[in-house]
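The block that comes next holds chain A.
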Amino acid sequence: MRIFTLHIVLSLAWAAIAGNFSLLNLAVGFVFGFLAIWLVREQLGAPLYFRKSRKIIALTLLFIYELVLSTIKVAILVIKPKLDFAPGIIAFPLTAKSDIEITLLANLITLTPGTLSVDVSDDKKTLYVHAIDATDPEAMIADIANGFEKKVMEVFD
Partner candidate 1 sequence: MEFYLAILVGLIFAASTYMLLSRSVIRLVLGVALLGNAVNLLIFTVGRVTRHIPPIIPLDLQGELTGIANPLPQALILTAIVIGFAIFSFILVLAYRAYESLGTDNSDEMRVAEPKKTELTKLTY
Partner candidate 2 sequence: MLLAVLSGFILAMFAPSLKHFFGYRAGWLLAILPAAIFVYFLSQYDQVMANKAIFEYHPWIPSIGINLTFYLDGISLLFALLISGIGTFIMIYAGGYLKGHVHLGRFYAFMLMFMASMLGVVLSSNLMALFVFWELTSVTSFLLIGFDHLRKAARRAALQALIVTGFGGLAMLAGFVILSASTGTFEMVDLLQYGNAIKDMDLYFVVLILILLGAFTKSAQFPFHFWLPNAMEAPTPVSAYLHSATMVKAGIYLMMRMYPILGDTVEWSIILGAFGGFTLLAGVFIAIRQTDLKLMLAYTTMASLGLLTMLLGAGGEGAIEGAVLYLLAHSLFKGGLFMVAGTIYHEAGTLDITKLGGLWAKMPITFVAAMLAALSMGGILPLVGFVAKESLYHALISGDPLALILLVVAIIGNAFMFAIGFAVALKPMLGKIGDTPKAAQEGSIMLWLGPLTLGLCGLAAGFGITYLGQSIIHNAISSIGNANAGTNLHLWAGFNTPLMLSLLTMALGAIIYMLFDRMRNFADAVLNWIGWGPDKGFDQFMAGLLYLSQIVTNRLQTGQLRSYLRSTFILLALVIWLPMIAYDAFPTIDFGALTIPTFSEAGILTVAVIGLYAILVARSRLTSIVSLGVVGFAVAMLFMLFGAPDLSYTQFMVETLSVVILALVMTRLHLDKADQKTGLEAVVATVVAVAVGSGLTLLLLKVMETQLDMKLSDFFIKFSATLAHGHNIVNVILVDFRALDTLGEISVVMTTGVVILALINLRPKGQNKAKNKPENASENAPKNAPKTLEESGQ
Partner candidate 3 sequence: MVDPTILSQAMKTTPTLLADWNIIMPMLIPLVFAAGSLMLRGKDKWQMPMAIVAVLLSLFGAANLFLDILYLGPQSLTLSGWLAPYGISFTADALSALFVLVASLVTLLILMYSPADVDKAAIKSGYYTLVLMLLVGVNGSFLTGDIFNLYVWFEVMLISSFGLLILGGEKIQLDGAVKYAFLNLLGTTFFLIATGLLYGITGTLNFAHLFTQVANSEAEGTLAILSLMFLFAFAIKAAAFPMYFWLPAAYHTPRVAVSAIFAGLLTKVGVYALIRIFTVVFPEGNGAAFEIFGILGGLTVIVGGIGAIAQTELRRMLAYLLMSGVGILMIGISIHTDLALAATVQYAVHSMLVMTGLYLLSGVIGRMAGSFEIAKIGGIVMQNHYVAIAFFGLALAVSGLPPFSGLWPKYMMVQAAFMNDNYWLIAAILIGSFLTIAAVGRASIQMIWRGGDVDTPDGQYEARGQRLGAKQLRVMMLPIAIIFMLSFALGIMPESLIRQANLAAYDILNIAPYVKSTLGG
Partner candidate 4 sequence: MIFEIIISILIVVGTLFCFIGALGVLRFQDVYVRMHAASKAGTLGAGLLLIAVAVAAAELGLITRSIAGVIFLVLTTPVSTHLLARASVIAGVKTCKQTIINKIDGKYTEDGKILYSQDQA
């Protein structure tokens, strides 16, 4: 987080130097700032910053992929003349511990195939998920645990 702040400060400094606070200029500053931090990455302990950036990008891509996929699945369901599915609320045992991880995971679950986060238990051990197709809860739990949950925890480890 500290480095991110520095990054922002650098962008602003760029804009100040350029005497122009337009969005474009700030964006340029951001890119240049990135380069600047990369130069001094050793001192700042920044490798993590870059590694994380990579992981965030990976997670984002996964998310976009899943979002598209999930939408298509919903689309198929919608268009199918017969509404024959077996929804249900399943309980997903959480491995993720921190609030931010849980939140991110829950939101990702909501936006992706056939699942929708309903609530987290007060002891933060269970995430209740509504699924359009709840015929095989175990498989779904495994899917999430190995997919999103893992990637989320990697970002925050």
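Brief remarks on what is shown
The rule is short, and it goes like this: a contact is a pair of C-beta atoms (placed from the backbone, for glycine too) under 8 Å apart; a residue touches a chain by one contact, two chains touch by 3 or more; residues count from 1.
Criterion applied: all candidates are chains of the complex that A comes from, given by their letters.
This one's a predicted model, so the numbers in the text were calculated from it and none came from an experiment.
Set chain A beside the options 1, 2, 3 or 4, and in this complex the one it touches turns out to be 4. Chain A makes touch with candidate 4 in their complex at residues 22-24, 27, 67-68, 70-71, 74-75, 77-79, 83-91, 93, 106-108, 110-112, 114, 116-126, 128, 130, 132, 134-135, 137.
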